[in-house]
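Below you'll find the structure I mean.
One chain of protein is taken out of this complex; the other chains stay put.
Chain lettering (A, B and C) follows the sequence in which the chains are written, and residue indices restart at 1 in each chain.
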């Protein structure tokens, strides 16, 4: 047990919250490092009220001023980078370098939010009819909410609220209760950067908090990132209550390796994509689709060699490539998937199940695992494992690879390794996936493009961050204006002031 | 009973459809003029299958070719204008000039859909990282569906499917079963214009057809226009099934008249806005908010005079300003609202309840009604009447007028009549309404802007037609591309075959 | 001599023009087919005056109405296609299929101009400061002028004036005096389509007309396409007189063929790019840069075979691939280049100098010529020949090919034939050329992108047609608006008349 209590942040103050709470663990040690409050409905409503109250003044603040808070936040995040990364690693487990990468991506979203005077420009048309003008304004919605997952505790919140508030909204964020500290700290820095109290509120919590957000009529928009079943629930519930919702779910991203690819380069790229952050990323690559047996053999040989050199241990050790999984339960679940893959008949080439990290025996570690001859029917092919388990599927042609990808229920990311322009073009054009890489294993769009999957990886129509986020966090107002003539131009009204 | 059977249009052929059907009436005579098939689930699924089958080829057709079908359709619609307007008036009742206005607005949406090569442009970024490029493509969704209301039987379908198919989707349209003929005829013209069979399908039907569209996983997007309760149902059901949905509902649009307005001009403008098409428009003005009693008195005096000069009769008579309501049941419902207004204590200044149109005694006519001293608590203030009933509310200030508007559940359109720049700016900035007119009574955005209300007038995030429709009918694909160096540039790889 | 007199078209009427004139020849026969008037300064000024007079009303015509004239012109151009192509072939010489291709490209520019309501949208910003709004409007300039070359007598004028007039300008066009009839006919069709008289005026003429356009202060913008020396003159003179000018000049486009290219495909593509329209295109490919001797040998073998199958003759004969050159003088000049190439030491693999077309001995024909081993120092490498003369340069690497291209004074177009993604990306990123093809020999941008070269191929900053043309033919007006408070919102000013 620990003395540290992770609170809510409402209207510019830390609030201890209701009676319920639960421990937050350091996955590298298995020890509880803090106790996080779990908001009851009333606490969430308090946060929403604070956001609602802060809205009118913030909405009327010129976009340029709102943008400058984002610029200043960027400076503060860079200054507090080490502190935030330490929080991420302590609660999530990922290695510090990876935490720094996550934070950097998050900062880029803050940076993009600082462009908001440009991004909010509406369209103006003179003379839509004789003497009639029309233009659009992208006005803020009011209170928006974000519900974010454990795997990117700093970055995913930064996908959401900076653009939401830059657009003039106020916000209630519910970060993951597994690793809530970095998002909370960033919220405090945002106020230091100039965000008025109440504009951004953080509630710690679980399903009760989520439901309170989904049912409150003052919450106009909900952004969610998590697993597909929850995403579907959020989308259905929020929409039923009249909210606009974007709900990002799970993934099972396939990397196609063509025979003409630079195999050494592809293998290096795929190592990080498969095992980085223990595979706990919705853009991770858990499946390689090798076109041709020779390709498969070469890829596997390369992977084996590189896996052998990997170092697994606590995220705070600079030399480590991979840390622990997020919780004991999750580690056990991933290990069970590996057991099942073996049972289903896949070839377990590298078995990480026996890994023990000396001095961290209670940590939630699992070594990297590699399967060959994974088949589409297997559970380890179909389901999102979210662990350091990479499978190779062997196919005979690009068409066969693409048919597999398109048949899968998820549609988040994919990539192809090739030198061939035609293969790349055909793949990027036709594949039914939202984010596509060509020789790029993790095609996460940069902050000035938008992030989103297809099929059951995203519910809604607008993607996360980038240009789509501007549209999601605003409502269009279209104005049509005509000034009837009263003789102003002829001066009849005005021309004899002396006798008026 | 009639011999004319209004069929489905699936895969380029008229299909008689299932066993159920119902009559379509001419509201000016009260006579059935046709029998419309009502699709069962299987028929809807056949239409979806046709659309699904037509998708791959249509999706691969270059946007410019798709655009040209729209250009050609525009030409055909202009050529067949009289025929289509006759169908509208026969089944809906509106006067022919109004039908022509409706069709013209619809044509403008076809025109905008013909700009699609420009509208589909994605964003390209060279060097998002060293040697890495990223760009977005707006790809079609697959099968989209539209469910449209009786009040604009030609226009509202043209808000939807032209842009949907121009973007590369295929479509299933379910028009209103009260006046389905014009949409059907236009679908046939679209094929004459070059649309391949199966790209646009029309199913006639009622709730069974709607539910079949909402539950079919092949339908990726649903656009709806109708009443708010149905819009909510559509939004909740479609989203529950993972579809993207835009659902436009009811309205109660207020027109504010300021003391400095050009009253004569305002009155003329409001006459058409209140009584045009019997008030059966979601952008109609059923409420005038007069600022100051003197303003109210002048407005009412002007309205009385102009109402006295109105001519009500069958829509086919050129001299008529207003035709019948759409059905007997609706006429009776509107009449009951007038009764209720009187009972609630509003002043019925002009009473149209007794109107008889000679020679059309069975027609669903109701004369124009005008209430003064309507109060916010009254049912006739709160509910959408969708009939020729105009009410005047008296307030003391612009702030009071705006408070009323913002407190109403609907947020479709509103307008202000004034000469004052400050009043116009304050109103347009702050009012919680999606479409705002300044001295424009019906601020329906032109086709190259987008249409949509706020609050309970629209569920979803993207508005109808215009730029938002392009986003609604496409899904974003973001591609990130890198070509690893293999020494190409030095030519080492390639130059060896010769001995230079 | 001929009876046909080609006139000016000013203010909606054919004007015979001044005292000077010159014959127009049919290059296939060497016979004069018409006499074209040559405008004196006064005639040009009359045209400018007509344009100036037509400007105010046209500028105030809503963009949508202007756009519809373009839509209607498109319909008329398709209907009169055969007639226009006949005029092109008769005066220019190109084969009819090529004339049809030219006209089609021109029509696409008319089509793009019809999108102008979308393209003219300005940018609107609410709250650039507290209570202050700002927006931009792209307003027309007034009178614009176009000076166009002989080689695309229909298309290049359509690059210019449709967008100029769609943006609200009026226009004076001076087509080439060698083949002026198609542009004149199209101007007449434009008025049939609804363009008011004076909005588009055509003056036939030579340098006197050009100078009259460049020195008249009422002409605000000049678009020119022609040779580089004249482009420089136009740019210097127009700018000296305060006009905005875009002046497109000459080209010497290189096609790089990589060893991994599909050679058969490349050869077929390059045949048309080199010899189509006798090479009289600023996007023609007169130079192939083969990487590796083996590549060169294979390309040359393929070209020889296909050249042997080419048919040269009058453009009106359907079987012909290539017609005559435009004038006798130009044919002689091109032939002299071939002589010089031989003298300089290039290998003349195919010699077209001796070609005689039976029955058309007076036509300005020259057979296709092919040089191997062209070197950068040679005149036939450096200068734009504008004839059916193709040269092959042999290099050892892509880097060497690119160094050649970048060292050349022209920068219009180039292309690379390869299958390799890296080669394509490196080439497109770094090459100092405005229009770049990857496996596309003539990378002429489609009408919804813009056309323009770099280096000495274009003077000015905005390219021709597409989005850049909208900017070129408009001037930006930025409006900043604030309404000081006079208590309107409280209603104090307005409510007093009544005693409520």
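Everything that follows uses one rule, which is that a contact is a pair of C-beta atoms (placed from the backbone, for glycine too) under 8 Å apart; a residue touches a chain by one contact, two chains touch by 3 or more.
These numbers were taken from a predicted model, which means no experiment stands behind them.
K.L.:
Among B:63, B:292 or B:363, which one is in touch with the chain left out?
P.N.:
B:63
K.L.:
Just to verify: which one of B:121, B:218, B:304 or B:430 makes contact with the chain not shown?
P.N.:
B:121
K.L.:
Touching the absent chain in the whole complex: find that residue among B:56, B:129, B:345 or B:376.
P.N.:
Answer from the full complex: B:129 touches the omitted chain.
K.L.:
Which residue from A:40, A:420 or A:468 sits in contact with the chain not drawn here?
P.N.:
Of all options in A:40, A:420 or A:468, contact with the hidden chain holds for A:420.
K.L.:
Over the whole complex, note the residues of subunit B touching the chain we left out.
P.N.:
Spelled out for subunit B, the touching residues are 60, 62-64, 117, 120-130, 135-137, 139, 418-422, 424, 438-439.
K.L.:
Which residues does subunit A use to touch the chain missing from this display?
P.N.:
Interface with the chain not displayed, on the subunit A side: 64, 67, 71, 74-75, 108, 111-112, 114-115, 117-119, 121, 126, 131, 133, 258-260, 291-295, 396-400, 420-426, 429, 446, 448, 481, 483-486, 488-491, 493-498, 500.
K.L.:
At which residues does subunit C meet the chain that is not included here?
P.N.:
Contacting residues on subunit C, toward the hidden partner: 123, 125, 128-129, 132, 134-136, 221, 232, 235-236, 239-240, 242, 244-245, 262, 265, 419, 424, 428, 433-440, 443-446, 448-452, 454, 456, 459-463, 467-468, 471-472, 475-484, 486.
By our rule, only the chains that are shown with their structure count from here on.
K.L.:
Can you work out the whole-Å distance between the CA centroids of subunit A and subunit B?
P.N.:
35
K.L.:
State, to the nearest whole Å, the distance from the C-alpha centre of subunit A to the C-alpha centre of subunit C.
P.N.:
Between these chains, centre-to-centre, one finds 48 Å.
K.L.:
So what's the Cα centroid distance for subunit B and subunit C, whole Å?
P.N.:
Those two chain centres are 42 Å apart.
K.L.:
Any chance you could list the residues of subunit C touching two or more other chains?
P.N.:
Within subunit C, residues 64, 117, 121, 126, 420-422, 424 contact more than one other chain.
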